[in-house]
Structure formats: structure tokens, C-alpha cells
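Showing chain A:
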Amino acid sequence: MTYLLEARGLTRKFGGVVALDNLDLAVVPNEIIGLIGPNGSGKTTFFNVVTGLYGAHGGSVTFDGADITRASSPAVYHAGISRTFQRSRLSLPLSIFDNIMIGNHKRLNQGLWFNLIRRGEFKREFEANYGAARTLVEVFEPQLAERMFEPVGGLPMIDRRRIEICRALINQPKLLLLDEPSAGMTHDETKELMDDILQVRDLNRNLTIIIVEHEMGVIERITERCVVLNFGRKIAEGPYRQVAVDRQVQEAYLGVE
Partner candidate 1 sequence: MSRIARQLSFIFASALFVGALVATAQAKDKIKVGFIGPLTGGVSANGLGGRNSADLAVKLRNADAKAKYEYELVVLDDECKPNVAVQVATKMAADKEIVAAATHYCSATAIATVDVYHKFGFPIIVWGAVLPDITYRAKYAEVHRVNGTMINQNDANAELISKIGFKNVAVIHDTTDYGKGHNEYFSKAFAKLDGKIVGTFGVTADQQDFTAELTQIKALNPEVIYFGGLTPIGVRIRSQMDKLGIKAVFDGTSGIVSDAFIQGLGPLAEGSLAFREGAPTEKLPGGKFFMENYAAQKYDNPPEAYGAFSFAAMDLILDSIEKVGPDRKKVIEELANVKERDSIVGKVTFDDHGQNTVAVITKYVVQDGKFVEWDNSEYATGKRKLPGQQ
Partner candidate 2 sequence: MWEVMQKLRAPLLPGVVALALSTAYLIALLAAEKQPLIIGLLAFAVVAVLAAHYLGWLDLVSRSFADREDVLGVYAILAACVVAAFFHDNHFVLLLFVTVLLYTVATLGLNIQFGYAGVLNFAGASFFGIGAYASAVLSTYTAVPHLLVLLIGGMLAALIGSLLLLPVLRTRGHYAALVTIAFALLLKTFLEVNDVLGGPQGMQVKGMSILGWSFNDNFEIGKIEMSFYLNYFAVSMLLLTGTFVLVRRLERSWIGLNLDALRLDEIAASCFGLDIARWKITAFLLGNFLIGIAGALFGMVGGFVAPNNYTFADSLIMVSILLLGGIGNPWGLVVATFIVVVVPEKLQTIQEYRILLFALIVIMMLLFRPEGLLPRPVRRYFPGWRA
């Protein structure tokens, strides 16, 4: 079968530390994969290498048939991968709309002439995108849709997360990388957020998601399959119920030798 994303023998070192050690990981279209493992097991590093923030010291990443191992972050984005960050990376002084539009970069006309002179056309493009952003936000939180031009800085954590996910979804990526969406939120907020994510996915069936998460409840509820990392190596793979009982995995988490 063909994979949407496939990493083969992916390796990344930081000085002496091996953050990703010869990792093989394959994702089939439309699935939701959970990427779990103790702190420093290389989950976020995997995201960073895939999205081109870090170079790989070995192995390859192919996405949608193309090799993106050496691709720059912008190139990866244009190929159809969007991500969120563990520590929220919204532009706080900017409005909700602006933040979401940052995610829509590839669908916005970047020409100087268009932006500065053809204001009429620009206005049409702007209004169209405003509509799109608004409908997307409404899925998550109708009230937010009323405050599209307020600075993100004034919003509570959960709303910021929502905006961040909207920013990643607005360009309708093929693959979405969620890096601990639950970080810094209460249990209920997390649950709410997950419902929203599932709802979005119902709207857009060919969306594939890789989610890094510590809240096992979340993983259990939304993932069809998980991959467990430890010291940059894959130590288990399979449905949550299965990996949860895996001895290696438990050792990894409890740190038993």
C-alpha cells in the first residue's frame, strides 16, 4: 500500500545525544496516529525534522511520493504539511484573523502590485478568506467568530489552542502534526478540543493527523494506531490498547530496567 508519509532510518543527533535513532515510521492516508513516549524520547524532534527545522543526519522522509528529507520548512508547508507547536507560537499582538491567515500563506496572492495597487481585487480576496476563516473558527467556538479582529494576546489558553489549530487547518493540509495540543489545559478543555478536532476531520475526510500527546485518554479516544518512542527508537506500534500493555512500553514510562 502507498503511504502518505514515510520515514526510513531517520536519524538526528545533538552533539553526543541521539534524538532520533534510525526511526522507521509510515502513515497511511486518512488515519490518526498517536506518537507517544516519555519526555525526550524524540517525538517533537521527529516533527522538527519532518518540517525541515532540523536537518536529518541519516535516513529519509518521503511525503506524498516526494522526498522531503532536505526540504526547507516553507517547502514542506507548500507540500501540504501543517503543524502546531508544543509551546503555543501564535503572534500575540496580531488579531485572530491575522494569525489564521498566516497559516493560509500559500493561498494568498503575494504580489507587490496586487497587494499595493489592485486594492479592489485584494478586497475581494480578503473578504473570501475572511469568510473561510470565520466558518472554520465557528466549528471550534462560535463566540470567537465574533471577535476575529481582536488581538490573540487577550484570549485564554484554550482559545489560543483553537486558533493555532485553525491556523494549521485553514490551508486544508494533507497532513496535520499536532504537538501536545492538551499542554497547559484542563481535562475538560482538552476533551472539548478533541471533539472539535474530530468534527473538523468529519468535514474533511482526507485529513491525516499525527498527534504527540501525554494525555493517554486523548490518545485512546482519537487515535486508530500509536507509535511509541524511547531514546529516539521505536519500541512499539499498534492500537493503543495493545501498546498500553506492552512490557517495554511500561518499562520505558516507569523507567524500570
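The candidate set was assembled so that all candidates are chains of the complex that A comes from, given by their letters.
We adopt the following convention: a contact is a pair of C-beta atoms (placed from the backbone, for glycine too) under 8 Å apart; a residue touches a chain by one contact, two chains touch by 3 or more; residues count from 1.
A quick note: this is a predicted structure, and the numbers were derived from the prediction, not measured.
*Asks:* Which numbered candidate touches chain A here in the complex: 1 or 2?
*Replies:* Every other option belongs but stays apart; chain A touches 2.
*Asks:* In their complex, what parts of chain A are in touch with candidate 2?
*Replies:* Within the complex, chain A contacts candidate 2 at residues 51, 53, 72-74, 76-78, 82-83, 85, 89-95, 98, 101-103, 105-106, 108-110, 112, 115-116, 119, 122-123, 126, 130, 134, 146, 148-151, 167.
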